[in-house]
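For reference, the structure I am asking about is given below.
Of the protein chains in this complex, all but one are displayed in their positions.
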Amino acid sequence: MIPRYSRPEMTAIWSPEAKFRIWFEIEAHACDAQADLGVIPPAAAAAVWERGAWDIARIDEIEREVKHDVIAFLTSLAENVGDEARFVHQGMTSSDVLDTCFNVQLARAADILIADLDGLLAVLKRRAEEHKYTLTIGRSHGIHAEPTTFGLKLAQAYAEFDRSRTRMITARDEIATCAISGAVGTFANIDPRIEAHVAEKMGLAVEPVSTQVIPRDRHAMFFATLGVVASSVERLATEVRHLQRTEVLEAEEYFSPGQKGSSAMPHKRNPVLTENLTGLARLVRGYALPAMENVALWHERDISHSSVERNIGPDATVTLDFALARLTAVMDKLVIYPETMQANLDRLGGLVNSQRVLLALTQAGLSREEAYALVQRHAMAVWQSGGQTGLMDLLLDDAAVTDRLDPAAVRAMFDMDYHTKHVDTIFARVFPD
Amino acid sequence: MIPRYSRPEMTAIWSPEAKFRIWFEIEAHACDAQADLGVIPPAAAAAVWERGAWDIARIDEIEREVKHDVIAFLTSLAENVGDEARFVHQGMTSSDVLDTCFNVQLARAADILIADLDGLLAVLKRRAEEHKYTLTIGRSHGIHAEPTTFGLKLAQAYAEFDRSRTRMITARDEIATCAISGAVGTFANIDPRIEAHVAEKMGLAVEPVSTQVIPRDRHAMFFATLGVVASSVERLATEVRHLQRTEVLEAEEYFSPGQKGSSAMPHKRNPVLTENLTGLARLVRGYALPAMENVALWHERDISHSSVERNIGPDATVTLDFALARLTAVMDKLVIYPETMQANLDRLGGLVNSQRVLLALTQAGLSREEAYALVQRHAMAVWQSGGQTGLMDLLLDDAAVTDRLDPAAVRAMFDMDYHTKHVDTIFARVFPD
Amino acid sequence: MIPRYSRPEMTAIWSPEAKFRIWFEIEAHACDAQADLGVIPPAAAAAVWERGAWDIARIDEIEREVKHDVIAFLTSLAENVGDEARFVHQGMTSSDVLDTCFNVQLARAADILIADLDGLLAVLKRRAEEHKYTLTIGRSHGIHAEPTTFGLKLAQAYAEFDRSRTRMITARDEIATCAISGAVGTFANIDPRIEAHVAEKMGLAVEPVSTQVIPRDRHAMFFATLGVVASSVERLATEVRHLQRTEVLEAEEYFSPGQKGSSAMPHKRNPVLTENLTGLARLVRGYALPAMENVALWHERDISHSSVERNIGPDATVTLDFALARLTAVMDKLVIYPETMQANLDRLGGLVNSQRVLLALTQAGLSREEAYALVQRHAMAVWQSGGQTGLMDLLLDDAAVTDRLDPAAVRAMFDMDYHTKHVDTIFARVFPD
Partner (left out) sequence: MIPRYSRPEMTAIWSPEAKFRIWFEIEAHACDAQADLGVIPPAAAAAVWERGAWDIARIDEIEREVKHDVIAFLTSLAENVGDEARFVHQGMTSSDVLDTCFNVQLARAADILIADLDGLLAVLKRRAEEHKYTLTIGRSHGIHAEPTTFGLKLAQAYAEFDRSRTRMITARDEIATCAISGAVGTFANIDPRIEAHVAEKMGLAVEPVSTQVIPRDRHAMFFATLGVVASSVERLATEVRHLQRTEVLEAEEYFSPGQKGSSAMPHKRNPVLTENLTGLARLVRGYALPAMENVALWHERDISHSSVERNIGPDATVTLDFALARLTAVMDKLVIYPETMQANLDRLGGLVNSQRVLLALTQAGLSREEAYALVQRHAMAVWQSGGQTGLMDLLLDDAAVTDRLDPAAVRAMFDMDYHTKHVDTIFARVFPD
């Protein structure tokens, strides 16, 4: 995670300020609940909320001494709250604060990612509608196959990111839990009702059973989900990169008038944003593995997960947020060239309809072998002309064809409506409202 | 995936027999739907069901020639069905069959994995109830922390695998889709109603929008989920491995009387099953990555995913099935030693209660500093005795303590019920019924 | 690893036959050395070599009973050797046999992979020489950049696989060690000279210090190296896939005359082999991770590495062998279209030389700004004509140009020799002999 690939809102979640604020809220809500149970004086809880303040420089200073971040924070807090501070954190263990805070951060990060996906989906829907019937060649193996529409390509991307959105919601649910259960999760020194109160106030669910820590299978699932979403980013980015190739050029990343490309080489507009997204996807995928290795902590906890999470917590969420925002911008402004799509579609002189012709001739009475031989002969001629000669013209000039099919029928086999007749059906599935 | 780590039911899903049967069903159901729409004669559809048969050796022979597995199958099928076979596969593309079949296989594999988890959960629940109140030391960082119960450890495992189960159900939903949409997903040559019929008959949902293939983000999510479940397997396996250490020996994998261990070295019972599970978890995790890399296929499809899936489809599901079954067997028969748990718990002479003593002394009027000094002095003596001298005895012998706390109160601080008082609460959360 | 992507020579290394033969040789050589030291009777060693035999079905039968593969093998061996068999395996531990055998297998696998690379390098060199001066457009970001030659592309691939070859030799050295050091590596029950003898006979180096096992950092390095080599396979495969795209078509995988493609669609020749290689590369990369996780075995060994290695040992080596062989075949027969390369090179009407023109005009006295404006104007005209109008012609028609540069100089800027003048230099670096 580096500033170049970061956005402020997501980065802010991982700032010391945000972290300490969450720590404070956890502690203060816990005080409220402890006061309600009569464990600490109500005035103490009130004092915490009223005079609760801390100083990051001071916390750093204390931490250098005591080498314990939660103690350092509590000390700085106590310096502001005064005497009532001794009721803070009572019966709690550091992990109660740290783990609950981390989950709050991840849940908030998930909220941003979900909003990112909403933004991307809106753009994809708009562009899909816009190009619902824009014909383009469908390719398998990079080779021309049959016609499709550019809108269908975008509908596919929409459906994929709609699944991403559902996955992110599930991932958020996985992670949005609160544990305030003490040193080994037994609640020996703290009533479970404290946990319930803090959970509710922080917008979390109660972790049904924890050890000293919240179990890391939740986090593994979270980061694995981010890896899958990033892989979908890579897919759409790869599509744009392909479409922008010099020889294809059916679409281009937007290039602002002032942007300094190569002024003397107008063709040198590189799909650098989507290439960048491809790299970012690799990073986010890579973070899923250490998260999975974090699951098997020893006994009631070891702290090996911590160094991993201090890195990949921000790294994965900030990078994916940036990637989704960048992808949204790319798709929003993507310059689409329907004429080039049509030209590419025409490039093979109608060969993409060979199968249909073959079928029609067979149905019109030719044997399978005769039909094959006929079509193959013309197809080869078209191919050798580099698509300059069209298959339709050759067929219309061949009596063996026109004896069996009338010209209108021949022409109909090259009718593109054949390929788009179910576009509405598919759109209705993808965009149900 | 090797026979040593495979179970027959899961392996059968990936057999040629199973695969061709699914191919056949997809084709035959498609014929039914085509007949209903009047595209092919009803008699043809009936013939397919009646005379549908194929021969694997024959398919292999044909495939060696035509290098196309679906064509080879259809040819063998045609040799049995006869003339009506020409109506089979009409308007379909190979991927329609292959991808739908793969998803049927993955969904069936998921069903087995879910059943495996059910079996594991049942065992964990039984063992958890059995040892609900069996005291044992909770450890953080491998160091004794505070008491907990062995039942709570198992409840934690139960909750984790219950989440695994939910994840597997979600993963199954992700993957259980059917696409019969033609060469680039436009339904140009086949009516979407065929897809709907086949989907329903095969127990799948309709894929809202496909290209030539079903989008691979679904599969990435599926295999990533398996990786997370495997990581939870590793966690519980690691716990058993720790507990079986010579110096700990609180539990042991069951060792059958006839099993040839080292007959002259009765201690040499190695946790080989859980070590094996640790390795299997590494494998399953590793398969998640190529699955994520499979997402970014080029345009409407390339076939790079295929070699990956031919391997990790069976590898990941067979390995995880075997691992879950093995873990279930290990936990079912796990030999648990409550006496050793108690002995280990006693090993530190009550030091694990130091914090409680400290708190009590402070509440009884000692300053925080005085209380610390007092407890620390006794704690060090206990520590240096290797736990032979108990903290409770030292406290009861110290007037500075007994002046402030009566002996009953001192003894109460060493009462284990303190640590188990919320076990019922936690169990009620984990096992709600 | 599945038959579809396996070659017999590599697969044979991992057969039970090969494994038991290696086990036998290790044991028999150890007997020789033990006899030399006077630990066992020379006749016993001789008997082992003379009557040494075993039966796989019998071994399986015994293993089902004793659940220990080495004991099962030794029992079957003893049934053939007779009484002298009691001197076999004396002072050794199972891992001495298993680990040394695994390393023999990996070293042999490395030999095949190195030979594979030799074969690939020979093909790449031949094709590079063949197309040393075949002009083609160099592309950055998928966009036309400057001309290069197809031979240079292949020289780059050659240099990369030459590095792969060096890496494989290093990886072989890493892995080719022998340990016969007993239960915890102390040689308590066996003289180090036995190890030295066996190592020499098996073509291995002595492992300087082992525990019960050979340290797994060696294996991690081995499998990581395979992952890197596989990534280079992916790179060249990706290049072929790009070149075969319908719109580019500068090269094609060979398509045999008899091969059943789509007879009516002559363009539908898909780069399925290189797509397949892309998938295989993902698999091999994925195996590197569990190998790295295998390093941190507990204390003097745990057996978690075993299940991993039983899988990835064959999986990684067989898959990479198959991939290298397939890539060699693809490159050997790659159909190369120099005319299409030239046509693509001409596609932009000489725009790829804009920078050179700009420089020449500046040197001829135009200000940087004037030169830019001039070139940009013509470049845009060329671009808008889709390359039909050539930049050179426009320049030759522009007095602002011809006033400063004579026509020969203008033409010279479009001379392709400019781009190939250092091809010999580079070839001399890459192919030094």
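Going in written order, the chains are labelled A, B and C, and every chain counts its residues from 1.
Operating definition for what follows: a contact is a pair of C-beta atoms (placed from the backbone, for glycine too) under 8 Å apart; a residue touches a chain by one contact, two chains touch by 3 or more.
Everything numeric in this text was worked out from a predicted model, so none of it was measured.
Visitor: So one chain is hidden, and I want to know which residue out of B:R4, B:R51, B:R126 or B:R245 touches that hidden chain in the complete assembly.
Guide: Only one listed residue reaches the unshown chain, and that is B:R245.
Visitor: Which candidate, C:V48, C:C178 or C:I303, sits in contact with the chain we can't see?
Guide: C:I303
Visitor: With respect to the chain omitted from the figure, which of C:T134, C:Q212 or C:S307 is a touching residue?
Guide: Checking each option in C:T134, C:Q212 or C:S307, the one touching the absent chain turns out to be C:Q212.
Visitor: Which one, C:G227, C:P314 or C:G390, makes contact with the chain that was left out?
Guide: C:G227
Visitor: Out of A:R241, A:R269 or A:H378, which is the one that touches the chain we can't see?
Guide: In the full complex, the listed residue that touches the missing chain is A:R241.
Visitor: Against the chain that's been left off, what residues of chain B make contact? List them.
Guide: On the chain B side, contact with the omitted chain comes from 137, 139-145, 241-242, 244-248, 262-272, 275, 289, 293, 344, 347-348, 351-352, 354-355, 357-358, 372, 375-376, 379-380, 383.
Visitor: In terms of residues, what is the contact footprint of the unshown chain on chain A?
Guide: 1-2, 4-5, 66-68, 71, 241, 259-260, 270, 272, 275-276, 278-280, 282-283, 285-287, 289-290, 293-294, 298, 302-308, 310-312, 315, 319
Visitor: Using the touch rule from the top, list residues of chain C that touch the missing partner.
Guide: 138-142, 145-149, 152, 155-156, 159-160, 163-164, 167, 170, 174, 182-189, 192, 206, 208-212, 215, 217-218, 220-221, 224-225, 227-228, 231-232, 234-235, 237-239, 242, 278, 281, 285, 288-289, 292-293, 295-303, 356, 418-423, 425-426, 429-430
Definition applied: only the chains that are shown with their structure count from here on.
Visitor: Between chain C and chain A, is it the same set of residue numbers doing the touching on each side, over half shared, or a different set?
Guide: Same, since over half the interface numbering is common to both chains.
Visitor: Centre to centre, by mean C-alpha position, how many angstrom separate chain A and chain C?
Guide: 33
Visitor: For chain B, give me the residues that contact two or more of the other chains.
Guide: 278, 285, 289, 293, 298, 302-303 - these are the residues of chain B that touch more than one other chain.
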